Each structure stands twice: as C-alpha cells, then as structure tokens.
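For this view, one protein chain was removed and the others were kept in their places.
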C-alpha cells in the first residue's frame, strides 16, 4: 500500500468448503480472525481495510464470510480502520440491501461498494440494468447519510462487473450513467415531507414521495450538469462517435475482441 | 419472569415495513436498541434474553431483525445476558444454518432454537420432515461444542411448529423422535478420524465419516435407550394405542378438530 | 356463470401436500385432469376457463399446479377455451415473468393476470411498489402482442392484493395508477428501433431503447389523458379530497378499520 500510494486494502476471500465435513467451521473462523488481525496491525496510518462478503461461489457448501454479519463481526473485532464492503450481487435472493446499507452506516462500518447488477446470482451485469429501483433505494440511504450532520461516512465506490457480451467501455459508461441517475433521483427526494409522512404513519404518502423522485426523468438535469462541466452531455454517443473502440480494436493483435476470449 | 419462575425472555418481533419509504431504517434500529436496553436492564439475575430473527413475514419490505447479524449486533451491544435464538425456518433459501450455529457458539452467543422444518419459507412443518441431513449437520456442531472442554453453551431447545393437517400430538412426537435421531447420529461421528481427515485435506474421507454416522440406523439404539428409561420403545405407536386422542376429541365441544379450524 | 352473466371461470387450487408420502403425485395429476375436464365440458358457450398456478402455500411440500408448465399442460389438454392465468406473486424468486408472458402469448394460452407485487413470496403488495421495471417489461410484451397483426389475445386483467396496512381504496388507486404508468411507458418503446438494434445484436442500444421509455416521466401524459376523459388528473388526491373514506368509516360500526382486523 505504501509503495502504490493506496489507502484502501480491499479484501474478498474465495475461501470456503464444498462438502459437509470438509473443514472445521470454528477453526476456520479463528484462523480468519487471526490472519486479519495480523494484516490489520500492519496497516499504514490513515488507511482502511474493507472486508467483502459473498453468499456463495466459488465455494458451494459454505463460505467463510457469507454475509454482512460475518464481515461486520470481523471488522468490529479488528477496530476502527476495518469496515464492510457491499457487493450488490453477493446476497441471497430478495435480501433488502438498502436496509443493510442503512444499518452499516448507523454503525460507522460501511466502507465501500462493488457496484454491479444481477437477476439470479453473482451475475455481474451492468449496474442498474435489472431492478433499477433497488439502486435508487440504496442511494436514498446514502444521500440521507450525506444530509445528516451527525453522520460521517467515507465510502469507496467501485464498479465490479464482468461483461462478456457487451463492449466493456460502453458497458462501463452505461454503469456510470445509471449510477448518476440513481444518485440524482435520490437527491430529489423531499426529505422533510418524507419524514413528516413517516411520522404520521401515512404509508401511501411516504411511498408516493419516493416514487415522485424515482419517476422523475433526470436525464435533462444530468445533461445540463455535464455541459456545465465542459463535458459532452451524452457520454455513450460521444464515446461511439470518438472512434476509440475501432482504434484500440485495430491496434489489438487478433482483432476486435473485448470480451473473455 | 419473577412471577412465573422463567429464566428466559424469548423475543421475536414482527416489526418491519411493507413499502419503500414507510419508515426510517436507522431510526427504527435506534428505537430497537433503546427498547431492548431498557428491558435488558430490568432482567432479573440469572436470566437471559434470547433475540430471534426472521427473514420476512409478516413484514414484506423489510424486517427490523431479518438475520443473525442484526440479532447478534443487538445481543452484543446489550451484554452477556443477551443471546441469539435460531428458528430453522427464518432464513433465505440455501442458507448454511449449521455454519451460523458454529459461528454463534464460537462467540458465546447461541442462546436457543426454535425447531421446525420447511421447504419454502417459514412453513413450520414437523422438524426433520424435509432435508433431515441439515438437522444432522446442525447437531454435529452442537455435539462438537458439547465435547469441547473449552466451549461453554447453555442452549434452550424449543419446538415451534404449526400443524394444521396432522394431529398435533402425533406431529410433536414425530418431531421429538426426529430430533433424537439427529442427536444420536451426531454422537456417532468419529471426531478424531474427522479431525485427521480435515487436517490431511482428505475431503472424500472427511465427508464419508459424516455419511457413515448419518446413514446409521439409530432406531434400535433409541429403542434400547427408551427401554432402559422405562419408556415404551415406540412412542408414536404407544400414543396411538393409548386412546388419548379419541378421549380428548370426545371431550372437546364440536368434535375432533385439532387443527386451525 | 349463466346466472351471473360471467364469461370467465377463474380457478385457483390450494391443493397440494405438506409432507413426503402424503399423497400420490400421479394419481393427483390424473384426478385434476379428470375434474377439470368435467368442468370444461360444462362451460357455457363463449366462455373461458382460466387456470392459475402457484409455487407454494398453503401447501408446503408440493402444490398440484405449481408453475406455468402444469397449468399450460392442463389447459392444452382441455382445449381452446382453457388458458393460463398469471399471478405476479406465484413464482420462485428471480423467475423471468415477462418471458412466460411472451411464451404463453405465442401459444395463445395467456388468459389473464392477477396483478400484485412482492419482494419475498406471495406478499400481495400494491402492484408496482417493488421493482416497477418488471411490470414495465411485462407490459412491453403485452403491447408487442397488441401491435402484432398476427397475434390475437384476450387477456383478463385483475388486481389481487391484500392490504392490511394501507387503506384499501387508496392502495387500489395506487395500483391502477402504477399499471397505467407501466402501460404508457411500454407504449413509448420505439419498436422499430428496438427490432433494428436486436437484429444488429447491438445489446447496448437495444437496452437503451427500453430504458429511454422506462425513464420517461409519463405522469404529465396520464394527467392529460385523464383531463381529456373528464376525470380528475390526480386520482389519489381527488379521492382524499372527496371525504369518501371518512364517510364510510363513520358509517361502519366500530370505527375506521379498513384492514384485516
């Protein structure tokens, strides 16, 4: 970290077992605690350790850090410099991720995100491609924390996708634009009205306030922001016009592949 | 608790929300912490508080304590007298429950069980009726803790089922017998050989050791134990022969219903 | 049906079993076929039978018609007057429902919908409250069928929800408005451009075309349509202003409950 100037040690462990009996859960837990403590003690000043969890795969019977609870437990035992990293594709189906976001923020333990998207398992699709409402609800929690003077967060935002059908740069541009949309919509939420509706237990109104923000077309706003920043308002079209893809494809030995092969 | 002579305060909260925006996650978390702390401070001496979690239902958007991580976090903040209670039907599909059991034992935070069974959600079927291997693997962790001189556990075992098709007493007898079988099989695991196979990374042998125990027919053993205790070796048959069901059915106004109606 | 003037026989069967061995799957299948055939033969002219499926609950081991495949098989054996009904909450997690919609339309076997919404199981929430993109994608298939001169559909649209926290009429207004939004957005999809992008295997463009329609704020359009129809452009606000709820609550013995209690 010192050599590269990094201030984040981001750890994901593929460790786990494939069959009942293969290994001793409690020993493995203790080994993990010990190993992390050794690394934690060696962290340079002003750096953080982010601990990622994943429900399953590549291990198919158990994973050593399968959920936010295990990552949180480790991070809490280690100390203030250790936090939890959320990858959007690493949960059981129908897990309420925005709740975990809020929970970890409340504990000062949300350290970062691996953004991506999935319909089934750890599909690593373009962020925002499936169920974009979920991304908006996650950002609604992130913006709430930003707006709260009593909450401090320092969250590392990363994109972690695996595109084998889409051209990678185009998919990355889509991802960034979808994140900007979710963020912009979350900024539009009328927080005072929301708090009032919640206090009044007016479910319909509270939900409607979120819907109004979510249903707003924020593309014109984002285009204006990009213009004011001296950027092209339409990133994907600009990229396509740039001819960059054709240029690097031609330069690449063996032609145009940008995927796995 | 003092009046009834109870030494366990077992808490399950149906609390949660049904729609995005309905309530403030972080406020609810803080309310929960505060409420539990107030109750915790009032616990009589030599008693414990068990905190149960549930993935969903009756709340359909978020549940305040949806997983072991939230229950653990609460129990840890409260202190030594607070522990986690595991209900077998309260997890997302394919959760490795025996891993959670081992994890909580290792933290001294496993306080109790609600035994039941499910194929889909919180089905509350007869314990051991679906996937009895899972029950065996859970008991394998419980027995490992019993055998370890450095591990102290004090686990409250409860059955929490909802039978509307089977006669309730018969279903309860089945449940108890299935628990006895799982426990007996877990006692048969050759722990030394298992540890040796694990140390040698011999996956096939380690798995086979568990299988040998699981595949043993422990019914003759259990019948012998019951005989030595002066009990009928076949509890279900004995109950059926006893005529108890017919007696209480006749005594019940409106006939033989033992189900929901 | 003749007495009530109904032309739709909509069937949902709670039938199934709770435990392995409880019943014979194949006998039950044959009984179902026979029973449905008897009813089918008695259908009045110009009527249809809609067969609904459900993954689980109230049966917890197996359900006699758990998926579209079983309902389709029954409907196909019966004949042209039998079709399948889709309830949005009756699928395993992450099932691609819009694909089933397209499949059944292609077979002439989509007969109707029970609209509702869920995050977990058959939660019966306000339609469109969770993952509204899914509703849009379903309507995208429905509109494609409407636009295709070679496709005939006759689909019965029903709302099937269970509101115990929200006032029921308000929740129903929300549901209808959310359905209108999904339909309006699906009408905005540029079908020619979509087909061209699909033919060119331009995934990014094809996805973007759907996103442009989905991200359009159709509320102003819907308000205009309502005005042109002589309706209040804001149905929920209009209902709240109407005082209807207060009136019927006052008229109801025991006060204002509109929920389960």
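Letters A, B and C mark the chains as written, and numbering starts fresh at 1 in each.
Basically, a contact is a pair of C-beta atoms (placed from the backbone, for glycine too) under 8 Å apart; a residue touches a chain by one contact, two chains touch by 3 or more.
Bear in mind that the values here come from a model prediction, so they are computed numbers and not experimental data.
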item: Hidden partner chain, touching residue among C:10, C:23 or C:164; value: C:23
item: Given B:93, B:162 or B:249, the one touching the chain that is not displayed; value: B:93
item: Residue in contact with the excluded chain [from B:165, B:187, B:225 or B:238]; value: B:165
item: Where the unshown chain meets chain B, residue by residue; value: 93-94, 96, 119-120, 126, 129-134, 165-167, 170-171, 174, 181, 203-204, 207-208, 215-217, 219, 236
item: For chain A, residues in touch with the removed chain; value: 18-20, 22, 55-57, 60-61, 93, 118-121, 123, 125-126, 129-130, 165-166
item: Where the unshown chain meets chain C, residue by residue; value: 18-26, 29-30, 56, 61-62, 66-70, 72-73, 92-96, 98-99, 102-103, 105-107, 133, 137, 141, 144, 194-195, 197-198, 203, 206-207, 209-210
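We take it that only the chains that are shown with their structure count from here on.
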item: Copies chain A and chain C - rotation angle from C-alpha fit, nearest 5 degrees; value: 180
item: Geometric centre distance via CA averages, chain C-chain B, whole Å; value: 38
item: Distance between chain centroids, defined by C-alpha means - chain A, chain B (Å); value: 34
item: Where chain A touches two or more other chains at once, by residue number; value: 93-94, 96, 133, 203, 207
